[in-house]
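Some chains omitted; the rest stay in position.
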Amino acid sequence: MDDTTLIAVASIITAGLTTSFGCMGPAFAEGRSVATALTSLAQQPDASATITRTLFVGLAMIESTAIYCFVVSMILIFANPFWNHFITQTVAK
Amino acid sequence: MDDTTLIAVASIITAGLTTSFGCMGPAFAEGRSVATALTSLAQQPDASATITRTLFVGLAMIESTAIYCFVVSMILIFANPFWNHFITQTVAK
Amino acid sequence: MDDTTLIAVASIITAGLTTSFGCMGPAFAEGRSVATALTSLAQQPDASATITRTLFVGLAMIESTAIYCFVVSMILIFANPFWNHFITQTVAK
Amino acid sequence: MDDTTLIAVASIITAGLTTSFGCMGPAFAEGRSVATALTSLAQQPDASATITRTLFVGLAMIESTAIYCFVVSMILIFANPFWNHFITQTVAK
């Protein structure tokens, strides 16, 4: 098992786990926010403008943490500095 | 066990786990949202338009995190840059 | 243990786990949705049309995450690109 | 330990775990649905027709995820493409 293989395997596994575990939290959080928004709407239909606006701002911030994980995952697959180092090194040989 | 095998095994396992674990969170979250939507509808039938609209926007955002996981999983199976690297390298030899 | 065996073993285990773990979340979520739908129906029988419609849309979206897992699982068993690669490679030898 | 043994062992273990873990979620979910149906019936006996109809549709959808797991399990035991490949390969030798 040479070095580039090991880097590749580590990148693949980490990319998958980062996205899957990192999406759990935001998914739960968004589910909770949406659920509460719905109960709030049912309870106070007049405040629907404020509620939906606050909901979307909140969803955007929660989604941002999911985006962080997806970004790290994409960096590891498509712009991995360690992988590039080894590939250029191999080419250089 | 040569290198391509290892990459393949890691990709298979990671693809499966990413989808299965990554779908848990969104599934729970959607279940929660739908459940609350139903109680809200039962509680305030007049606000059904606002509720279902907010519900569908929320479901779309939650589904997006499940899509991230599915996308990573599909990339690992069908467009894996590490696998392609090794395959082209093997062909080149 | 040659390479094709390893790919096969990894595919079998991953296919099984992906389906079994990936079905837990949707099952719980659907159970929750159905349960709430029933309490809502008991609470507000007049809104049964809206409730059942929202329920079925929600169940469809939750079922979609279970379908993702089942699809990944079927791909790994019947249309596995890594397996096909090794099989054709073996034949080619 | 030759290759067919390994495939067989992996198939046996995965088939068992897929069914046992995959049935947990649906079992819980059905238990929850049935339990809520009963409380709803006790609360609103007049809506029993709608409630039992919704319950059976819901149970069918939840049972479907258990069926997915059972199907994967049966495929792994009785129609395993990897096992068939190795058996025919062994015969061919």
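Brief remarks follow.
We call the chains A, B, C and D, going by the order they appear; numbering starts again at 1 in every chain.
In this text, a residue touches a chain if its C-beta (ideal position, glycine included) is under 8 Å from a C-beta of that chain, and two chains touch if they have at least 3 such contacts.
No experiment lies behind these values; they were computed from the predicted model shown.
With respect to copy number, the whole complex recorded in this structure file holds 14 identical protein chains, 4 of which are shown.
The rule we apply is simple: only the chains that are shown with their structure count from here on.
Because subunit C and subunit D carry the same sequence, their contact can be compared by residue number, and under half of the numbers here are used by both. Once the centre of each chain is set as its mean CA position, subunit B and subunit D turn out to be 21 Å apart. Shared interface positions of subunit C, defined as residues touching 2 or more other chains, are 1, 11, 13, 15, 17, 19, 21, 24-26, 28, 30-33, 35-37, 39, 41, 43, 55, 59, 66, 73. In terms of inter-chain touching, the protein chains here are arranged end to end in an open line.
The touching residues of subunit D, when paired with subunit C in their complex, are 1, 3, 6-7, 10-11, 13-15, 17-19, 21-22, 24-26, 28-33, 35-37, 39-41, 43-44, 46-47, 50-51, 54-55, 57-59, 61-62, 64-66, 68-69, 72-73, 75-76, 80-82, 85-86. Residue ranges on subunit C touching subunit D, taken from their complex, read 1-2, 4-5, 8-9, 11-13, 15-17, 19-21, 23-28, 30-39, 41-43, 45, 48, 52, 55-56, 59, 63, 66, 70, 73, 77-78, 83, 87.
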